[in-house]
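Below are the structure tokens for one structure; questions will follow.
Selected chains only, in their assembly positions.
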């Protein structure tokens, strides 16, 4: 498997410095997550060649070296697509002009047209407009379209969805997911929104004060109680499942996870396809006995594997479901009431409507139950 | 103090004259030089000059509007050829600078010389017109032209004199802009023999 | 290399003229450039064209027309004389006025371009913080255009130092009053005193180079710079 290799030492203002030495997968989507000022943008800038890291730094994507002791490829040779956090459109060109600019300089990969991206991102009616007359969200969409059209070897996205509304954000996420898998372009994307991250990313790089706090596949990192992610208010576990049945009567689909069934809103994909599920820790509750007269459809037998305190009043539980893991956040009081211990087998109730599904491979419409 | 306006080509000479005047009387004369045309225009519009030494006769006459008592001749100019012999004037391959015939009396005279039949062989030559006599000298000095027809007063020592009959006389007149006792005293000095010899020494002839 | 009294005087006059002219140019040119940068349409275009006009007239000719305006028997000349008691033509004031008119485009045009490039959003931000247009101008536009002020002032200053056609015509080359360096230099060349001319030119060039060099050398402060 080819990798993105980063060994970067880059200093910023005051005594900030970015010091990163890591390998990231060279396919799929990697999220860069971390507090404001932790060096996320600096990292992308270094990869794009817009900031010059220290002379010993190494930046390699697959077998292409972008920068090492000997070579420092100029930004325009790096075949890097970059969606900046402020759109940075060319104000002297129309929207179409901006897109055409990218197209005229496009690299070999990819063969979609301006029409394609403008359909994907709903830019048709904006084509003749000047960037200055666009709303913030419209500008952001044009910037994404422009970066896509340049058919890069890798796509860098700096908080690309901030100005988009819920619907547009969803569409964008889905689009990028598809493109990443269909065109095999790796993407690095910066976000402050852990939900966004877990919907789009396969791999995660956590930055803190210019250092790597932790890194790993999203699924693994999400359910690890020591990764920092489980501490987040919106912590969630990711499960891999397969579609086992469609229930047309109620507009539902059933998924198989480690032999158990999880019911979600109807998926438009054939039985047998793989599917990723995101299950927020706060949507999971625990009971000793399987409830019978509840609106909750998804109740899974799990084993308490680990318990970790979050603040003075709550606990995060790591629950084993076969070889996979769920997270649950409950109060210390409930844990005491239930007399919960590591090793106990309990039922995890998941409000089915809380399932957020991210297709593991393209095409499935992201519809939430 | 006296303010005297002087055409550029006479300035070095007049400076010399004034040095003597100052040595004798202690009076400082302020010299302002420019081309005759500019100075005339300025005098028409209130320039604070007492006397104006022009490079020709017309412009003082114009300023005096017929009042002969306000103008007088102070020198007659001569031409000299720098850079070659008289014969070279007939050689079309040798470039020649003259002062602008439209604005400068020395230019007019030089044009008369060049237009003589004897030099018609060179009538097709490129005639470089300097803004004024001084510039014609600069052209020659810089080496950009081979020959220059210059006022004798400006020309280098080895320049060849042009016979005065070859052109209309170049009478240089002065105009008394603001008569006053000081002006009268100064003019008396200018008309003195001492000064006349200084003027002749500088390369002019005395007035008829 | 010693300087004669007349030369020292000329240098003094030149520096005085150039400084006063540049100061006035900035005072007059700045609001004019600001106005032009905010306005579109025919009136503004006409004003803009008129500002550039002095450029296309040969300086002596421009000087000639200015002289026609300044002469003691014109309305302007009369008004000036009754106000100040001294005639306008052939005075230092006339030189200043002439130089200002002549050098105006060199100051107005760079400033106008700079002003029109201050982002509208930045001014809007200032406005919502309570800055009146006047205040916006002084607190935002001016400091953001400082580089163009350097350009404008140095073009204006240098041009006034070098300018001689207008000055000669309306000043009358009077030593100690209106004989500036450029005219003195011109005089040397005209009267074929080339050695003197070379000496004065060399001085002028060295001095100006040094001045401009220090003006342009002001590094901008950011030690940390973005590449690309």
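First chain written, first letter: the chains are A, B and C, and each begins at residue 1.
As a convention for this text, a residue touches a chain if its C-beta (ideal position, glycine included) is under 8 Å from a C-beta of that chain, and two chains touch if they have at least 3 such contacts.
Keep in mind it's a predicted model, so treat the numbers as computed, not measured.
Chemist: As a check: each chain kind appears once in place, so what is the overall formula of the complex using those labels?
Modeler: Here the full set of protein chains amounts to A x2, B x1, C x2.
The criterion applied here is as follows: only the chains that are shown with their structure count from here on.
Chemist: Just give me the whole-number Å value for how far the CA centre of chain A lies from that of chain C.
Modeler: Here chain A and chain C have centroids separated by 60 Å.
Chemist: Measuring from the mean C-alpha position of chain A to the mean C-alpha position of chain B, what distance in angstrom results?
Modeler: Between these chains, centre-to-centre, one finds 91 Å.
Chemist: So what's the Cα centroid distance for chain B and chain C, whole Å?
Modeler: 35
Chemist: In chain B, which residues are in touch with two or more of the other chains?
Modeler: none
Chemist: Which chain C residues touch at least two other chains?
Modeler: Counting only residues that touch two or more other chains, chain C contributes none.
Chemist: Taking the touch rule as given, give the residues of chain B at its contact with chain C in the complex, in rising order.
Modeler: That would be residues 3, 5, 8, 11-12, 30-34, 38, 41-42, 45-49, 132, 134-135, 137-138, 141, 154 of chain B.
Chemist: Using the touch rule from the top, collect the residues of chain C that touch chain B in their complex.
Modeler: Interface residues on the chain C side: 60, 64, 67-68, 70-73, 77, 87, 89-90, 168-169, 172-176, 179, 187, 189-194.
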